[in-house]
Each structure stands twice: as C-alpha cells, then as structure tokens.
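One structure is given below, represented as structure tokens, and several questions about it will come after.
Missing here is one protein chain; the remaining ones are kept as they sit in the complex.
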Amino acid sequence: MGEKERDESQDANRIAVSRRGFLKAGAGLGAIAATGLALDLSKTDAEVAAPAQKPFPLKGYSLPLTPKGQSSIADAPPWHYGGDCLRLTFKADEKKVAALIPPPLEMGPNPGQGAVVFQEWVSVSEARPDLAFINPERAIYRECLVTLGCQYKGEPGNFVPYIWVDNDFTLARGFIQGYPKKLGRIYLTRLHELTPKIGGRQVGAKVKGICDVNAQRIIECSMTFTRPSEPSELPSARKSYLMRHFPSIEDPTRPVVHELTVPIVSNVKIKDVWGGDAQIKFFESPFEEVADLGPIEAQGAFFYSRGMTVSGGRVIHKYV
Amino acid sequence: MGEKERDESQDANRIAVSRRGFLKAGAGLGAIAATGLALDLSKTDAEVAAPAQKPFPLKGYSLPLTPKGQSSIADAPPWHYGGDCLRLTFKADEKKVAALIPPPLEMGPNPGQGAVVFQEWVSVSEARPDLAFINPERAIYRECLVTLGCQYKGEPGNFVPYIWVDNDFTLARGFIQGYPKKLGRIYLTRLHELTPKIGGRQVGAKVKGICDVNAQRIIECSMTFTRPSEPSELPSARKSYLMRHFPSIEDPTRPVVHELTVPIVSNVKIKDVWGGDAQIKFFESPFEEVADLGPIEAQGAFFYSRGMTVSGGRVIHKYV
Amino acid sequence: MGEKERDESQDANRIAVSRRGFLKAGAGLGAIAATGLALDLSKTDAEVAAPAQKPFPLKGYSLPLTPKGQSSIADAPPWHYGGDCLRLTFKADEKKVAALIPPPLEMGPNPGQGAVVFQEWVSVSEARPDLAFINPERAIYRECLVTLGCQYKGEPGNFVPYIWVDNDFTLARGFIQGYPKKLGRIYLTRLHELTPKIGGRQVGAKVKGICDVNAQRIIECSMTFTRPSEPSELPSARKSYLMRHFPSIEDPTRPVVHELTVPIVSNVKIKDVWGGDAQIKFFESPFEEVADLGPIEAQGAFFYSRGMTVSGGRVIHKYV
Partner (left out) sequence: MGEKERDESQDANRIAVSRRGFLKAGAGLGAIAATGLALDLSKTDAEVAAPAQKPFPLKGYSLPLTPKGQSSIADAPPWHYGGDCLRLTFKADEKKVAALIPPPLEMGPNPGQGAVVFQEWVSVSEARPDLAFINPERAIYRECLVTLGCQYKGEPGNFVPYIWVDNDFTLARGFIQGYPKKLGRIYLTRLHELTPKIGGRQVGAKVKGICDVNAQRIIECSMTFTRPSEPSELPSARKSYLMRHFPSIEDPTRPVVHELTVPIVSNVKIKDVWGGDAQIKFFESPFEEVADLGPIEAQGAFFYSRGMTVSGGRVIHKYV
C-alpha cells in the first residue's frame, strides 16, 4: 500500500496511520511489544523515512496558524484567571440529571445535585500576560454555566452540560478543554462599596445573574447576602469532568475526537466569601434544553472572589 | 390674539406663552412687578382659565411617558454612582483648547490643561435603587470623556466637550445634564488581586483604556502604577460646567434649549488612589474631532475608586 | 431688576427672558402689540444691547457642538430613509389604548386600533449623504415600534407610545422628533431569494420580528406570506403624531419642552408589498409597559420595502 491512505482518505473517523509500516513490522509485533518499546503510531512514512523534514512553517496553539504565531484565537495553556463568582446550588430530579451525564461518568454521591455559576473573569495566558493591558477586551469575559454532581470510578466531581460565554478566546478554550461553550449575553450585578444605595458585599446585598441567548432569557438567578462565610463552606472543591468532542467534516455521525478530560488546576485562591438565599429560574426555549432540568429546588448561594491557573488537562476516557 | 399662537406655531425657537395673558396684564406689568409677585410665564390660557384642569395623564421624568410612569429612558435624579476611574491629565495647545470652550466660559487658570477619563460605573436612581438587582444591565456602564480646564466668572472648573458611553439610560441623562454623550465601545483593564500575572492595584500594575466609535479607535490611554496616592492629590476636585442643548424640530438653526449648567454633586467618596505614568493617544477620524486637540503632552495618571450622588443641576447661563 | 434673572436662575421651567427689557417696555406693551411688531422674546439684554456680537463659535445641529460642526450625534434634517418593513395590525381594548394617548389627541375613528412595526433602515442625512459609504455602521439600524390610531381635531393619525432602536444617531433623532426611543436588540428575519430553504418574498415565506430589551424579550411578531399586495392596501398612510419632551435639570416635575409635533414627510415610495397572517406577543417586564396593552387581537400583516425623506416637523400643540 502506498501513501494513498493518507491522501483523500474517505473515512475521517479513522485516523490513518501508515499501515505499510505496521504490516512490515507485523511479524515482529509481539517481539516489539515485549521489548517495552513505545509504539509511536503517529509518524507517517515520510516522517519515518526523512526525520529531518522541514518543520511545518505556520505556528500557533490554535487556528489561525501564521508565520508569527500570534494570531491564534486561543493561546496555549497555562491560563490564569481571577474574578468574582456567584454560585447557587440546587437539587433536581435524579432522572433528569442522570439523562445529562455521559457514561462512563455516573450519578454522584448526592444524586440530583447541581449548581448554576455566574462568573466575571479577568484571564490571560502565561504566554502573553500583558493581554489585559494591551487590549482589555481580550482578557475580560463573563460566563454562565450549569454543573451537575457526578463521579468517575468512585471519585466525585462535576460535569458541565451547559455553558455560555461572551468572548471568542474563551469559546475556543472551551472547545479545547471540553466545556460546551456557546455565545450568550451574561449579566451580573456589580456591587461597589462606594455606590450609595448599593454598596459592597454585606448583609442584605442582592445580586442577580441573567443569561440571555439569542434574544431569549434562559437562566435567571438571584442571591440575597445573609452572612459572611468561609472558603471551606463552598461546595465546589471538586474536580470537573469535561467532554471534548470534535466533529468530522466527512461523516456527521462519527466525531474524530470524543473523550472525557479533567482540567489541571492549580494555584486556587478564594477570598471574601459570603453566603445567602438563592433563587433560580430556567426558561423554556425552542433551542436550549436547560429548562428540562426543572423544576428544581434552589438550596443556597455563595458570592466570592477566586483566582486559579489551568495548565491543560488529562484525558481519562476515549470514546473514539 | 387667540389660541392661534399656541397651535401650529411656526417658530419653534420661541416658547409660546400666552401673549393674550401678557397683553391683558400689560398695562399693569410694572405694578405687578412692584408687588413682588412671581410672574409665572409657563401657564397656558387654558390653565389660567381653568386651573382645576385634569392633570396630564401620562407620567415619567423622560420619554416615554406612560400610565405607570415606569418606562422612562432615564429616571429623575438623584442619581447614585460608584466605580473605578482612570484619570490622565494633559497639556494641549491653548488655542486648540480655547476653540472648544463655549463663551461665556473662559480659559482656565491653567491654560491648555485637560484630562481624559475612563470610568466604570454602577449607577442607580434614588427612585429605583433596586435597578442593579432587578436587571444588572440597567445599572452598569462605562464612559470615556475629555475634560478641559476653564473658568466662569473667575471660578475654575472643567468643561466636557466630548464623551462616549455604552448604555442608553446614561446617554439620556447626558442630554438632560449637558454631557454631549454618544455611543461607543469603551474598554478598561480590570485588575483583580486574585488573577495570577495581573493582580490588583500595586506598583507596576498597568491599565489601558480604549474608546472605539463606529469601528474606529478614537482614544487610547494607558497608565503604569508607580506609587500609592491620596485623594488630595487628585486634580479634579473642580465643578463641571456643562452645556445643555436641544434642537428645534422646526428650525435647525435655532435650538429651543441652549444653556450652561452646573451639576449638583454630593456625597463624594474617594478611595484607593494610585498615581503613575500616563500615555494618551487621539486618533484621526472623519467624524470625531478629538484628535484636533493634539498633539498633547500627557502629564500624569491616577487610578481610584469613587462614589457620588448627583441631585440635578443649576442653570447658570442661557443662550436662548 | 438686573441681570440676575439670567444667571443662576432657579426655575428651569420658566424660560428666562429679559424681564428688564419687558418691564421697560411694559407700559408700551399694548402699543407695541398694536403696531403688529413681532415680539422677539429670545434676545438677551446683551444681544439687544450689542446686536453685532460675535456668533457662537461652536457648531452643530445637536451635541456635541464643535469648531468643525461635524461631531453631532445627529445631523440636521432632511433625513433620507430606505428599507424593509414588517407591519402587523391589531385591535386592543379601547380603554387601554386611550390610556396611552396624550390629550388633546383623541381616540381615533377606529377605537383600539394599533400596529407593531419592525423596520430595517438605511438612513443618511442630506448634509452627509456619504455616511453609508464612509462608515456603514452610521447609516444602518433596526427599530421596533408600537403605533396607536388616534386623531387630532378630527384628522386621523398614529401616535407612537413605544419604540426601540439599536443605534445612537437614531436615538437622538427620536428625542428631537418626539419618538420616545430607547435602545434594544431588534431582530428581523432576512429573506434572500438565493438562500435555499428560505428564498425571498413569496407565498409561504415566514418572517419573525423580536425586540429584546435589557436581556428580556418584550415583543415578538411573526408573519406568514399569503398573497402579493398593493401599496394601496397598507393601513398606514396616516400622519404620525409625536410628543417631544425634554426634562428640566433643575425641576424634575416641569419639563422645559413638552409639545406635540407632526413630522414633515415627503418622497414616499413603497414597493414589493405582500400580505399575510399575523401573530403578535407582548411580554411582561418590570420596566416595560407594552404588555399592558394586551390581550390583543392580531388582525393582519404586511411586508414591504419603503423609502422616504423627513425634512423636520411642525409643532401643533404646546403643553409648556
């Protein structure tokens, strides 16, 4: 077989590897495996034959790839984050939550448990920490997400079935990590201690989060501050389980990437935590399915500031 | 004279008053004045004739006027504000500054002095302090403005020739107060102490402000923090001199309102002041004239938090 | 009396005129009137005394006023318009419609009759017809408005109680003409004959209009095309009655401008008219009152292209 399987391959769901190379080695496969050598299945015939090939001339962590490599929609991790967060916990019908959790993830130890998060982030990449200064729009965004308690091999965590953001670099990071991000208009009350009648975080302060998608309100949450709180009270110290998925352009039924990942998070800081009463509303829509989770029982809310670094992720399960 | 001057009057620049009433009283005008009675020139014939008229049925501080009176684009003052501010001072050519200052305002004691301000505000009205909670978008906005030092009858202050905002209630408040607001996209670096690589206000922190109007960058400023500072160091403790102006719909050459006002400001609080180095750029545009102020010499910058209440304004000079 | 009444006048609702001048002339007021001389009440003492004053150095139809006069948020009329329109007629409870119509306007010959209009406009000013070419964003906008049938002195017309737009120059034109414009996100299906599955205007085509204000859907309308139609079938060939209103900055209860106007419209062209079935929904909101018009009975819909010129307006009634 020649190079043909690398060019104009019909089945995008099968990553073509050099079968020729495999078959040549076939007889000795058992022998090779026994030596403990790592089989590198990613090299092409050409690469095997001419390892000193010219490197690919265009650079970047993500598209577009360019000569300078500075146009990528998202830079490579690590990514640094800091900002204010409104987190509201809820309990939903177990069956409805289960319907959203992809096996082999399983229902969590607290069946039906979930949360809605409204977050304002300032975020830069390790590669270009000056982003927030060179062009502020490139470093600021808001997001609204739903998380559902689950577990993997007995280890509890949160799966994210729905999430909306309002900036493109974060949308792209989402595809790359496994957050199913879409664009929405996200609003979150901004408290400021110097604004008469509003003030800062204090007993009686009220915040609201609204997520509007294509001219339709989808999620609306509110919190009334009742008490100062501690980071230890926050329910969300669990790992996230995310699902990466990238469609084929040749066969719509067979994604070329479909796997579960866990983000590598470090450097987590939490500050100024307040607890309070929560209200959560999900709205019906011909396009968004988040209202199918309802009716839900809002349990409580926290408002706090947090910072962290995400250095990448680990793949824990592959579907393809 | 009959009602004719009230209906279908051709000259919109003349506020029609009941001449009939005046002329009737004409002979006794001197006498009336001598008694100290306040001449109320705003009443119509109808109102004078039938003071027990039904009140106007639609309510609101500004359009639209409605039965409930809760749809106005802007509520009545007092208006409360709180937020973070980047203020950069500059010196420009005196003649260019003078060309923008409307007489009888005069050049200030520091000829050529001006400032650019980038501000993130949280703002509510006294009438509806819950705005920020009911619908956050209605209480948050950013603005970018240019101020020029001037004086009025020997009292120094700042005139505002240019200002852009990104929300409608503040645009309307602008027309009402005398800020010549237009819509723009305003960006300001957001510092956050928990964001690795960015942090909060500290020596070495950098912020940038960008004002983009109709897909064209008009103003770009930046500040590098060099030292903590005090409210007393801020150059901007002067009053603002604003120019209200409302065109006629009948005669484009004769506005029906044209006057100078001073806002009534109270309850000013300033906190967390930092000083630093400033850079200011104005960009040419076929529509915006701010670049005509240049070239300018950026002098310094301050970043701080402030809050205040605006209760209305005083008219100090009328052109019509 | 001295100049005092011109400076720092307390009552913004009363247009200060030179009382001194009036009182001086007071005794002869009757005489003056009898001569037929037009009393010009807009001149200040200064202007009367020194008619050869320097002209006001800043130019523009609306703020900001500048040396070049090219920064105004809105240019002077005439204004030219062209674009596609979705117009849906409805019948509402007469009392609810009457509650929105400002006297002396009265209920129209078809009590309870109203319409919702979704419009995409391309618009330039006579002064700068190149706007659409120099900077397209400055010449394009969408609007959504509600009109209510009424009459003035027996002449039928439409009053506009509610209207949302998505660009600033049109918001300003609204304040100036008497359209109570606020900002919203307006969406209207765009038909295109070359889009497979959608096509252009034809039997069976469907269009939807959505008006979203501050992350809340306020109005939603749809039309299914059933038949080609003629301009003569359109119900909207009536004049508009608009209400100009400009608040005082000194006294929130007494606007300085409050009057009814009629826009001067010419050069109307209508083309490609289609008729069809209509659906109209108004949604409740804590801020918008349009849903108070309901429930309504949608009667019919038209989709067409139109162009026109607005040269200004005539004031037909003054409240102050």
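For reference, chains read A, B and C in written order, and residue numbers begin at 1 within each chain.
The rule is simple: contacts are C-beta pairs under 8 Å (C-beta built on N, C-alpha and C of every residue); 3 or more make two chains touch, one makes a residue touch a chain.
All values reported here derive from a predicted model rather than from experimental measurement.
Peer 1: Could you tell me which of A:R138, A:R217 or A:R306 touches the chain that is not displayed?
Peer 2: A:R138
Peer 1: In the complete assembly, which of A:P57, A:G154 or A:G204 touches the absent chain?
Peer 2: Going through A:P57, A:G154 or A:G204 one by one, A:P57 is the residue touching the chain not shown.
Peer 1: Given the contact definition stated above, which residue among A:T89, A:T189 or A:T261 touches the chain not shown here?
Peer 2: Final answer for the missing-chain contact: A:T261.
Peer 1: State which residues belonging to subunit C touch the missing partner chain.
Peer 2: Here the touching residues of subunit C are 80-84, 122-124, 126, 129-130, 132-137, 139-140, 187-198, 206-210, 222, 267, 269, 271, 305-309.
Peer 1: Considering the entire assembly, which residues of subunit B contact the chain that has been omitted?
Peer 2: Subunit B touches the missing chain through residues 185, 187, 210, 212, 215-217.
Peer 1: Residue by residue, what part of subunit A touches the chain that was omitted?
Peer 2: 6-10, 12-17, 19, 22-23, 26-27, 29-30, 33, 39-42, 54, 56-58, 61-68, 70-71, 73-74, 76-77, 99-100, 102-103, 134-135, 137-138, 161-163, 167-168, 171-172, 175-178, 180-183, 214-216, 243-247, 249-250, 252, 256-257, 261, 263, 286-289, 292, 312-320
Everything that follows uses one rule, which is that only the chains that are shown with their structure count from here on.
Peer 1: Answer with same or different: of all residue numbers used at the interface between subunit A and subunit B, are over half used by both copies?
Peer 2: Interface between subunit A and subunit B is built from largely the same residues.
Peer 1: Going by average Cα coordinates, which chain is farthest removed from subunit C?
Peer 2: Farthest by centroid: A.
Peer 1: Since subunit B and subunit C share one sequence, what rotation angle in degrees maps the C-alpha trace of one onto the other, as a multiple of 5?
Peer 2: 180
Peer 1: Approximately how many whole Å separate the CA-defined centres of subunit A and subunit C?
Peer 2: Once rounded, the distance between the two centres reads 46 Å.
Peer 1: For subunit B and subunit C, what's the span in angstrom between their mean Cα positions?
Peer 2: 23
Peer 1: What whole-number Å value describes the gap between the mean CA coordinates of subunit A and subunit B?
Peer 2: Computed from C-alpha means, the inter-chain centre distance equals 43 Å.
Peer 1: Give me the residue numbers in subunit A that touch at least two other chains, ranges are fine.
Peer 2: If we look for residues of subunit A contacting two or more partner chains, we find 187, 210.
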